[in-house]
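Here it is, the structure in full.
What you see is the complex with one protein chain gone and the rest in place.
Right after this comes chain A.
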Amino acid sequence: MAILWLLFGMDPVPWRKRALESQHGTLPQDVLDPSQCVRLRRFLRSLLLHDISPNLQCRGAGSHDLSLRCNLVVDGLLENQSKQGTTRWMRRRPGIQGLQRTQATRESFKALGDHVNQTKLELMRSQMAVFKESLEQFALKYRSDIRRDPAFRESFHAMCVTIGVDPLASNKGIWNRLLGFGDFYYELGVQCVETCLVLRSSVGALVELNLLLRHIQRRRGSAAEAVSADDVLKSLEKLSVLGGGLGVVTVGGSRYVRSQPMELSRDAADALDFAQRSGGFFSAPDLSASLGWAPARTEFTLQQLLRDGLTWLDLPPDAGAPCLYWVPAVGMEQAAAAYAAAHRLA
């Protein structure tokens, strides 16, 4: 059962309100075939006359077809109106006086429409001003908290995102004055890139986010302000406009920071995810068994990962054991420790 909803761009003219149940007029199904329904046509025409352009939305089964037909009706009415200069709804008054009166009525309704638009705009403007002021006061009041505590900072950013304000957009804006941490993110971004470059020679082009965060924290020292993973992501977002392959990739359950342009196929991503779950290293039979791949597919993916530098080969001392593949991106120290534990080494 399809319901015709009429949504209006502005408040309906007061004396038409009677005809509508609310802002959203709902009409029952038997009215729904506008090609035959005189009442609906008349109604739509009156809306157009008052410069109220209905936005017709239909819900329910068969609604798409219905909405097309409604819109065709509206278009047809518009065409008629422009052709005839008047509509059948308005009673034709004889003579020039009638024409003039028609014109006058139309103009007055147009003026009314404009006035309503204007009021709406004013209201919105004042609301925005109030809102902006309260947001600024909030920022000022909690400035030190925002700077100091990463969790609070994260919530503040989430709030800004829902509102549509970006405090980091410009270093010169009011936000820099209020919060003063435009520089903080740029500095952090530079530190991220430097750490990525240092890690590239050992870990590779792909670094797990928490691993990168640990390295950055170590680098910053204990005296600097605390940073969270969210801060790192934000600063990388700002820096990604520079290109250079810097970006964040999500593989399985974790996020990785990429410092070189790299394409990860679906199979490669799955293999990396498996590596993450098995502690940073695995053998080819394990991979095949866990993901249910044929040996050829496993072999192909492993070759691809080796070529990209994401995986390293390891031949165990025991010649009979399968060779192992290690993924440094998920972390080297933990992987080595996990291996030692698994093989009960010193």
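As a working rule, contacts are C-beta pairs under 8 Å (C-beta built on N, C-alpha and C of every residue); 3 or more make two chains touch, one makes a residue touch a chain; residues count from 1.
As a convention for this text, contacts and distances are computed from a predicted model.
Peer 1: For the chain omitted from this view, which of "Superoxide dismutase", "Probable elongation factor 1-gamma 2", "Vacuolar protein sorting-associated protein 25" or "Prolactin receptor" is its UniProt protein name?
Peer 2: "Vacuolar protein sorting-associated protein 25"
Peer 1: Where the complex has a chain not shown, which of A:144, A:162 or A:201 is the residue touching it?
Peer 2: In the full complex, the listed residue that touches the missing chain is A:201.
Peer 1: Among A:133, A:183 or A:314, which one touches the chain that has been omitted from the display?
Peer 2: The missing chain is touched by A:314.
Peer 1: Please pick, from A:213, A:257 or A:335, the residue that touches the omitted chain in the full complex.
Peer 2: Reading the full complex, the residue touching the unseen chain is A:335.
Peer 1: Give the residue, chosen from A:104, A:161, A:190 or A:306, that touches the chain omitted from the document.
Peer 2: A:306
Peer 1: Using the touch rule from the top, list residues of chain A that touch the missing partner.
Peer 2: 201-202, 281, 306-307, 309, 312-317, 324, 326, 328, 332-333, 335-336, 339-340, 343, 345-346
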